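Every protein chain but one is kept in place in this view of the complex.
Order as written gives the chain letters A and B; numbering starts at 1 within each chain.
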Amino acid sequence: MGIAEFLHMGGHGFYIWGSYGTALFLVIVEVFFVSKRRKKAKEELEQMEAEFSRVDNQGING
Amino acid sequence: MKARSKRLVLIGVIIVAFGAAVMLVLNAFQENLVFFHTPTEVKAREVAYDRQIRIGGLVEKGTFKREEETTTVTFNVTDGESSILVSYTGILPDLFREGQGIVAEGKLLTSGVFVASHVFAKHDETYMPPEAAEALKRAEEKAEATVQQATTKPTIVEKGE
Partner (left out) sequence: MSATRRIHWMKYASASNFYPLANRLVPLFMGLAIALAVIGLYIGFFVAPVDYQQGNSYRIMFLHVPAAWMSMFIYLLLAMYAIISLVWRVKMADIMAYSLAPTGAMFTFIALLTGALWGRPTWGTYWIWDARLTSELLLLFLYLGYMGLYSAIPDRQRASRAASFLAIVGVVNVPIIYFSVVWWNTLHQGSSFSVSEGASMTSDMLSALLLMAFACWAYTIAVVLRRAQAVILERKKVALWASQISKNKEA
């Protein structure tokens, strides 16, 4: 079975690859945005913690 | 503790009440939720003429005809008890064939002919390779033939497509 024939899927290529293609796209997009969201939250939290502990220490010193 | 079980009971009551309400509504609208009527229903209850309705059933074997030089086709839709003549102009779905379950959308004329504006193929939930389907068909034909011999009602056995 050739690749062209496989992609053609007996005339149903559009429907089959349309289905699987969209699903794959959505899954990749979801994984990308979820990891980005966690990364961003982690960085911002760490930054905030560092900032506040600096302020706290200054307050104690002052 | 008390507040918690109160909330739990409240949520339980809401779910049950809402569920019951939904079931009642669905029951009341049962008529309108019917997606298609069977030919027997159409004949018995005299479903409104000239109104857009859907009928469903099997395409009766040996009734499919294509009108000369047009895309108009006629066939009988049956549920085993009664059948209705359907006339349709347009492209049929790939799965359309004699013996196949279909749903036709259109109007019932006073002449008793159902003029369809859309025809949908209804496929069943069974999936099998062509060889298996072929074997099954042969077995069914064999069984049919035995039944026919037993009842001594000789009819011509349909040859498949």
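Methods note: a residue touches a chain if its C-beta (ideal position, glycine included) is under 8 Å from a C-beta of that chain, and two chains touch if they have at least 3 such contacts.
This is a predicted model, so every value here is computed, not measured.
Put simply, the missing chain touches A, B once the whole complex is considered. Per the touch definition above, the residue from B:I15, B:A44 or B:A143 contacting the chain not shown is B:I15.
Although one chain is not drawn, its touching partners on chain B can still be listed: residues 4, 7-8, 11, 14-15, 18-19, 22, 26, 33-36, 56, 91-96, 103, 118-134. Where chain A meets the omitted chain, the residues involved are 9-12, 14-16, 18-20, 22-23, 26-27, 30-31, 34-35, 37-38, 40-42, 44-45, 48-49, 52-53, 55-56, 59.
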